[in-house]
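Apart from one protein chain that is not included, each protein chain of the complex appears where it belongs.
In order of appearance the chains are A and B, and numbering begins at 1 in each one.
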Amino acid sequence: MTDPTSNPTTDPKDFIAGMDSNARKSPTRVVFVTRRTSAQVKVADEDQVQTYPEVLFRALVAIEVLTIALVGVALLFNAPLEGIANPLVTPNPAKAPWYFLGLQEMLHYFPPVVAGVLAPGLVVMALIVIPYFNINIEAEGLFLKDRKRRLLIFYLVAAGLSLFLLVIPEQPMYVALVPTLIVAGFMALAAQNSPQSPSAFRRYLAAKPLSFWIMTWFLFELTVLTAVGTFFRGPGWSWVLPWRS
Amino acid sequence: MAKTITDYFEELRGTRVWRSVFRSGTGSSTLHRALAVQQNVFLHLFSTKVRTRMLSFSTTWYLGTLTFGTLLILVGTGIPLMFYYHPSVPQAYADTKDLQFVVSSGLFLRNLHRWSAHAMVFLVFAHMFKVFYRGAYRPPREFNWVIGVILLLITLLLSYTGYLLPWDQLAFWAITVGSNIASAVPVMGNKVHFLMLGGNVVNANALLRFYVLHCMILPLVAILFVAIHFWRIRKDGGLYAHQSEPTTVAAESVPAAAKGGQFQ
Partner (left out) sequence: MQSLKNTFSSLWQTLFGHPVRAFGAVSLLFLISLAIAPAKNYFSEWRHYQNRYLALVRGRGDAVTLQRHFHEHDGIQQIWLPTLGVVDRCTTCHAGLKEASLADVGTQPFRQHPVIPHTLDQFGCVMCHRGQGPATTVEEAHRSTAAWEQPILPARYVQSSCGQCHRAPLTGTPQLNLGRNLLGRYGCVHCHTIKLPDGSAIKPTDVPPSLSHVADKSTREWVYAWLKDPQAYAVTATMPNFKLSDPDARDISAFLIANSTPIAGDTAPVAPGAKNQKPPDPTAGASLYGESFCASCHAVQNAAGNVVGGDVGPELTRVGSKVKPEWLRAWLRNPRVYDSQTLMPHYRLTDPQVSLLTAFLGNKTDSDLLANVHLDAATPEQVAHGKLLVTEYGCASCHEISGIKKPDNFAPELTRIGSKPLTQIIFLPGMTHAIPDYIAAKIREPRSFGSALKMPQFSLAPAQVDALTTALLSLTDRAHDLPLALTVPSKPPSNYQPAGKAGQLMADLTCFSCHAINGRGSDMAPDLTWEGSSVQRPWLQAFLKNPGTLRPALIRRMPRFNLSDDDAKELTDYIMAVYQTPAFDRDSMPSSGYPPAQVEQGKQLFYSKYACQSCHIVDTKVDKGYVGPTLTQVGSRLTAAWIYHWLKDPQAMRPGAIEPNRNMNDEDARALTAFLMTQKGSNKQEAKK
């Protein structure tokens, strides 16, 4: 990151600020420019509206609609409440709040250090560092450059991950394997296409960068694991069908 | 009729009292509208102008706004709930029962609080993914993304600490299962677990600890970070989503510079 005022390649006049009525004389930070990106001129002609009242009231309407919806839910469905806490009586299964059930599902396969500490820790770390990796910022189609080498790495990683999910856990973790294979399938499809492909969907796939694929894989895994933990797990963390109970 | 209301409103805005409160005064010029935002301690966190493109529903799905909305609901329902709640065993459970059976609209308050909490966790995740997919985490917004991740963690902690408060079987065992994960931290796992619960098992100490965190510390931290989060939107160049990818042109032909941000 560099200070734009000391950056000779940037012309301050290219930046039309959204609010120009009260410019300060003292130097302020106007822009971050990282190595490969630079500030862009083209945004200057974007239409803008006043926050007050246009945006503010839209936001208020959105919040009110949400509240009305939640009030409706609250009127129709009672929050769950069970018997008083009793350390002597363990419900089977004892489930964590729903947003941790993906983790609990992993705990079923991996030792607690891996599923409970390492995995969520890595996820948080990964989320934090996302914007600090250039590869995320470039946003180029994954297989558009250096295709052969990247394809090889992709196949190796996909096979390695699948093998990992099959062999390392106490039992093969199909719950995680299936989403992995589906995403890998789409990635393989993306590798066969270029932005010149006739179908819009294929063009869309081809243009997606690595960060997109990783995040999509994560979202898919998160959704599947959480859904499985919430709806499809019964006594002894065995498979059950939610509509049969 | 609408005009008369507007007239009355303008009259109201001209009064001394109004003007002593709102510094923008009468008038509806762009300047006045800009001042209405700038001169308000809460609204000055936001930019005075927003790109028209960002207003369309499909761009953001209003997920950030809605998340903030659930936070408002949660604060609004949480405070009256605190009036009826003692964080002690077994009174906590009895209080939850009383909320359900005796307190006027107590059940509704609790329902709304509970469902809004779930909605907030869901919306925070949705917001995060939406921001990622529209590329709004890119520089210069990377730090605001980090704050977002922190807010995600705070939201999870808020929801998690609140989960224990009814002191029912569901709460007790969910927290027991969740807190046992903390024991798996290498070397100091048991210490972390002990610190978290104020003991080796979920008991009255844990309830009190969670209560203080849930009603006091975490909301304050959350509001602080929400404020920074909002303020950084303005400071990092306003609401932004990069234009959809050019579809017919090869990526190589698009200058990397085309995907930059705009700042103020």
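The definition used in the following text is that a residue touches a chain if its C-beta (ideal position, glycine included) is under 8 Å from a C-beta of that chain, and two chains touch if they have at least 3 such contacts.
In this text the structure is predicted, and so the values were computed from the model without any measurement.
Peer 1: With respect to the chain omitted from the figure, which of B:R53, B:K97 or B:H118 is a touching residue?
Peer 2: B:K97
Peer 1: Given the full complex, what residues of chain B touch the hidden partner chain?
Peer 2: Chain B touches the missing chain through residues 2, 94, 97-98, 100-102, 104-105, 108, 168.
Peer 1: Residue by residue, what part of chain A touches the chain that was omitted?
Peer 2: Touch set of chain A with respect to the missing chain: 53-54, 56-58, 60-61, 64-65, 67-68, 71-72, 74-75, 80-83, 86, 89, 91-92.
Just so it is clear, only the chains that are shown with their structure count from here on.
Peer 1: Express in whole angstrom the distance between the two chain centres, defined as the mean CA positions of chain A and chain B.
Peer 2: Whole-Å distance between the two chain centres: 18.
Peer 1: Flag every residue of chain B that touches chain A in the complex, lowest number first.
Peer 2: 30-31, 33-34, 36-37, 43, 46-53, 55, 62, 65-66, 68-70, 72-73, 89-90, 93, 96-97, 100, 107-108, 110-116, 118-119, 121, 125, 128-129, 132-133, 135, 137-142, 145-146, 149, 152-153, 156, 159-160, 163, 166-174, 176-178, 180-186, 189, 201-202, 238, 245, 247-252, 256-264
Peer 1: Can you name the residues of chain A that touch chain B in the complex?
Peer 2: 1, 15, 17-19, 21, 30-34, 36-40, 42-44, 46-56, 58-59, 62-63, 66-67, 70-71, 73-75, 77-87, 89-91, 94-100, 103-104, 107, 111-113, 116-117, 124, 127-128, 130-132, 136-141, 144-145, 194-196, 200, 203-204, 207, 211-212, 215, 219, 222
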